[in-house]
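The other protein chains are all here in position, but one chain of the complex has been omitted.
So that you can tell them apart, the chains are marked A and B in the order they are listed, and the count of residues begins at 1 in each.
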Amino acid sequence: LSASPSAPAVFFLSDYGTADEFVGVVHAVLHDLAPLVPVIDLSHQVPPFDVAAGSALLQRSAPFLGAGVVLAVVDPGVGTSRRAVAIETTPAGGPTWLVGPDNGLLVATAELLGGAEAAIALTPEGRAWPGSGRVTEGSGPTFDGRDVFAPAAAHLVRGGDPSVLGPAIDPGSLTPGPDPPTAAVDGGGAGEGWAVTTSVASVDRFGNLQLGIRPRLLEESGLFVGPVEVTVSTGPGPGPGPGPVPARRVVAFGELAEGELGLVADASGRVALVLDRDSAAARLGVTGPGAEVRISLPRRGPG
Amino acid sequence: LSASPSAPAVFFLSDYGTADEFVGVVHAVLHDLAPLVPVIDLSHQVPPFDVAAGSALLQRSAPFLGAGVVLAVVDPGVGTSRRAVAIETTPAGGPTWLVGPDNGLLVATAELLGGAEAAIALTPEGRAWPGSGRVTEGSGPTFDGRDVFAPAAAHLVRGGDPSVLGPAIDPGSLTPGPDPPTAAVDGGGAGEGWAVTTSVASVDRFGNLQLGIRPRLLEESGLFVGPVEVTVSTGPGPGPGPGPVPARRVVAFGELAEGELGLVADASGRVALVLDRDSAAARLGVTGPGAEVRISLPRRGPG
Partner (left out) sequence: LSASPSAPAVFFLSDYGTADEFVGVVHAVLHDLAPLVPVIDLSHQVPPFDVAAGSALLQRSAPFLGAGVVLAVVDPGVGTSRRAVAIETTPAGGPTWLVGPDNGLLVATAELLGGAEAAIALTPEGRAWPGSGRVTEGSGPTFDGRDVFAPAAAHLVRGGDPSVLGPAIDPGSLTPGPDPPTAAVDGGGAGEGWAVTTSVASVDRFGNLQLGIRPRLLEESGLFVGPVEVTVSTGPGPGPGPGPVPARRVVAFGELAEGELGLVADASGRVALVLDRDSAAARLGVTGPGAEVRISLPRRGPG
């Protein structure tokens, strides 16, 4: 099957929720300024103001996005002096521009897409600003998704000249992304007390706990042979929580017995702590990212 | 008004929710492989792993779908040996293919669309697999919506050769759908103790209880003349619950007095137990499908 060249799209992520009109109004502005361009919603349920969660969601999505522009708005600093930016990348087939606030939301994904080659500080007061005049009379500077980011994304996805959007800035001056989840290996050789300490990167709808490590780390630590134990804190950092609880490295959920904890390579290429057809988050009392997870070989009895 | 021939679309149903990036990533893959084809979301709020609820939602939607492909993913067995399938139907104007797991999710809808004429077992390892190479390095077999079903749906909606997707299988070997809601009629002639026992098939956002019977059954049972009584269990099967409660067969919600229970023919051609501008589910303490509902003539006083 021959692949047709991908038609550019806008990939839209926010913490706007869908109870208000915010997402719909941004779609309306995008449709007005770039009528033939599809808009694909990644999610609008990022927890309000949670830049780290938005950044993680965008990173997980990045490998599957085609040509076009990422429009991402999780923006607790709207209306302050934080910059509004467009970052140019050099992906192999993915989005070429990322548009949003300069607060760390975009940088890690730009790295995944080939690196931030160039950047622009968006200046909505510019003379050629597309969409100028649409702002409701008397409205305040509180909806940059509608008034600044969507017009810029529409302009870029249509192939417009980036330089009319604002001055070039040094990509090295962009606010770095949030720290990735931790992962530390301690102990001796395989079978002699190896352990991996990491943290929950995200919790999905099914209660699967994505951890901050890749399967290769478990393999190298000898923790893929036979059963292991996991100790989990119920809040950010170490702390009270269940464990040690037996768990097992499996390839698919279906290998697990009812109620048995498993470690799988998930859809993003990370290790996830899961139950088959049930919520590991509920079982372990984990309510969100940050909980510390320690994976170790089971302690042996005096035998 | 002349009807233009319907442009094919992908009709997408899942239990993915919208808090994670799953739905957005599947849209991105569909857009990449079939850029000009609209994707219409039926719902992504099917309760996690609830194949029966997904099947019911798909059946209710089926009469209103145009040409194209149904992509449905409620898949507790992902990663096991359950088959991934594409089912070909012969509808009069509706979708021609249904793509998803072979776990009963699709079969009842295939029947509604003219019957399963042919079926294919999807083999993602096939040589011509569209979208191969997109899977993240190191990712596990846990996201068939993205890696198997969406590429197959995109291929079929573009009119691609089905045989490249995998071997033909016997449609008779497909896993049957979940049992439909029960309906039993007992008692004598009209006015002499007729009763219909059925169950709640689904509960919608407004708290309307869709029952497992069609209006014709009530008419034939003499239960459409004058008032009736309903007895409702609060959980699956018979059990404690309110009742008998007076109810009345009406054509429209607006005929009901405040707080009066009604039996209406709903938008899917089923009988629904409703209140006007209020939630029958909340009033009767029903939280989901399965509750038993008995509709009978009111008992007469000694008069």
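What we mean here is this: a residue touches a chain if its C-beta (ideal position, glycine included) is under 8 Å from a C-beta of that chain, and two chains touch if they have at least 3 such contacts.
A quick note: this is a predicted structure, and the numbers were derived from the prediction, not measured.
Student: Determine which one of A:A7, A:A28 or A:V245 touches the chain that has been left out.
Tutor: Of the candidates A:A7, A:A28 or A:V245, A:A28 is in touch with the missing chain.
Student: Could you tell me which of A:A7, A:V78, A:L112 or A:V245 touches the chain that is not displayed?
Tutor: A:V78
Student: Would you write out the residues of subunit B that touch the absent chain, in ascending order?
Tutor: Against the missing chain, subunit B presents residues 1, 3-4, 6-7, 9, 11, 13, 18, 38, 40-45, 57, 60-61, 63-66, 204-206, 214-216, 251-254, 264-269, 272, 276-277.
Student: Of the residues in subunit A, which ones touch the absent chain?
Tutor: On the subunit A side, contact with the omitted chain comes from 15-25, 27-29, 31-33, 35-36, 48-49, 76-81, 128, 130, 134, 136-143, 146-147, 155, 160, 164.
Going forward, only the chains that are shown with their structure count from here on.
Student: Specify the angle of rotation obtained when superposing subunit A on subunit B by their C-alpha atoms, rounded to a multiple of 5 degrees.
Tutor: 120
Student: Between subunit A and subunit B, what's the gap in Å when you average each chain's C-alpha atoms?
Tutor: 32
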